[in-house]
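This is the structure I have questions about; it appears just below.
The block that comes next holds chain A.
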Amino acid sequence: MSLTGVTLIKDLRLEWRSKDAINSMLFFALLVVVIFSFSFDPTAEESRQIAGGLIWVAFLFAAVVALNQTWAREIRNQVLDAYRVSPAPANSLFLAKASGNFIFVLVLEALMTPLFVVFYNLRALGPAWQLPIVALLGTWALVVNGTFFAAMSLRTRSREIMLPLLLFPISLPAVLAMVEATTSILTGEYSAKFWIVLLAAYDLVFTTGCLLLFDIVLNAE
Partner candidate 1 sequence: MTYLYAAYAATWIIHIVYVGILVGQYSKLRDEIKNLNERK
Partner candidate 2 sequence: MNATPIAPATTPIITVTDLVKQFGRFAALRGVSATFNAGQMYAILGDNGAGKTTLLRTLAGLNRPTRGSITMLGSNNLRAVCRQVGYMAHPSLLYDEMTGMENLHYFARLYDITDDQRCASVITAVGLDPDLARPVGQYSQGMRQRMSLARALLNDPQILLLDEPFSNVDLRSAREMVLLLGKMRDNGKTIFVVTHQAFLLEGAANEFVWMEEGKIVSRTSHYSPTPGEKP
């Protein structure tokens, strides 16, 4: 199995044993969802308008909690040094870490979405089958840049705050696309096709960019 697969399996096994990232993330997302539900008490029609924005903002912040933990285990015993000394390519480490985060955030979304549906008694008027596509493309857009900037923020002073500062400006088009696509599907007023194409383009551009540039970030001391 490829090196990326081996590293991914290792990360999933470690996460399964300690579960520290997934627990903190789940609880954080639950808090965000509940707080949003308190602060807004929309009628059915209004809830469809704003639910898209609320869901994705909640998932964005929960994802940042997970992304900040991406390299925590590697930093604890400087395991990255062992990786950098070995002939293993930087990209397989990056892909493994990004896929790991991708799985974590998807699990979070799968658990949290029913809550949103309950709190806002949502029913999609538009083609609901497109929602998973938007979720997959959107989550990868956040996670690929997030993993990259988490590695970059290791080399800065205030690591936890640095990740969102680097991630959010660059993710604005993706976040806008996710929110607009979800809202258009929920309200059924217009088609989400453009946003899905934009998300796919975003994923393509930034996955390539991150793969080409990750080596520089990993080997910056």
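With respect to how the candidates were assembled, all candidates are chains of the complex that A comes from, given by their letters.
Convention: a contact is a pair of C-beta atoms (placed from the backbone, for glycine too) under 8 Å apart; a residue touches a chain by one contact, two chains touch by 3 or more; residues count from 1.
These figures come from a predicted structure and were not determined experimentally.
**Q** Of the candidates 1 or 2, report the single one touching chain A in this complex.
**A** The single touching candidate among 1 or 2 is 2.
**Q** Mind pulling up the chain A residues that touch candidate 2 in the complex?
**A** Touching candidate 2 from chain A are residues 3, 6-7, 10, 13-14, 17-18, 73, 76-79, 81-88, 221.
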